[in-house]
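A short write-up of the structure that comes next.
Only one protein chain is missing; all other protein chains are in place.
Up next is chain A:
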Amino acid sequence: MTTASSTDPVPNRIHARPVPRPGRWVAAVIVVVLAAMAVHGLVTNPKFRWDIFWLYLRDVTVIRGVGWTLILTFGSMVIGVVLAVILAIMRRSDNPVLRSVSWFYIWLFRGTPIYTQLVFWGLISVLYPTLSIGIPFGPEFVTFQTDVVITAFWAALLGLGLNEAAYLAEIVRAGLGSVDPGQEEAARALGMKESRILRRIVIPQAMRVIVPPTGNETISMLKTTSLVLAVPFTLDLTYATNAIGNRLFEPIPLLIVSAFWYLLITSIFMVGQSYLERYYGRGTGTERPRRTGPRRPRFGRQAAIKASGTAKDDPFLEVTP
């Protein structure tokens, strides 16, 4: 062994040989060969009809389908989130009627297939040909034709949103439950009212647990929108590409067109989600506090919540039944 350089602060630095790991090389080679075979098969097989794929990738009907799919995804998530917060708060209520109704809603909408629910919403105008606003069991003031008010689009949106609310309600409930009860107690001791405690103290801390799985649900919803043909709503991405594929007797390239778009949108969501998660799970609470300049309270705030350990870290806490 040569003498260590005089600047090395560790005079007896260890220069050992690593453990030989031939298995790693073998495994890597096998996996690379398999992957190359898969790519080769994809590119060289003429039955994939990449020419049709390229032709229809930017087809007007397909792009319009992407638009409708996005509208359905975000619209139903908005309905879902609003309803979920209401359901989760009902679930925590002292009122046994509200608690049971919330439990029943979640039981029903989580316990039946989304496909069944979508067909049901599609048939709502058969079940109830007219809808009225009036006094319950009493006189009616305004009456609508159901099939005029609840079009296929609204039936699809409602069906997806009402179903999603049941799942999100459990996520919100887990989030609210993850906040240290001492927080509520401290706020109560200060004389704050229950509604204020929820809004100012509990919900901001619960957001850390609620946001990541909600991002997950959004990605899941993007693909669930392909089921709206059950309503039937026929403008979304899957229906559009299937229709073209059937017309051309070329289902494969059109399936790949829709898969491409779903993947692209999911990838964009994933980037967004990773930013959200970094933002909500950020830091260790040791960064410098802000002193001057524009206020960016959210950043240190989330780090502080995390560091305090008053909210449990597990985003899937009690969510799965």
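The working rule: contacts are C-beta pairs under 8 Å (C-beta built on N, C-alpha and C of every residue); 3 or more make two chains touch, one makes a residue touch a chain; residues count from 1.
To be clear about the criterion, contacts and distances are computed from a predicted model.
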item	value
"Formylmethanofuran dehydrogenase, subunit C", "ABC-type polar-amino-acid transporter", "Sarcosine oxidase subunit delta" or "1,2-phenylacetyl-CoA epoxidase subunit A" - which is the UniProt name of the missing chain	"ABC-type polar-amino-acid transporter"
Which residue of A:Ser102, A:Asn163, A:Ser178 or A:Gln205 touches the chain not shown here	A:Gln205
Option touching the unshown chain, where A:Ile14, A:Val60 or A:Ala189 are the choices	A:Ala189
Touch residues of chain A, complete complex, unshown partner	180, 182-183, 185-194, 196, 200-201, 204-205, 285-286, 289-291, 300-305, 307-308, 310
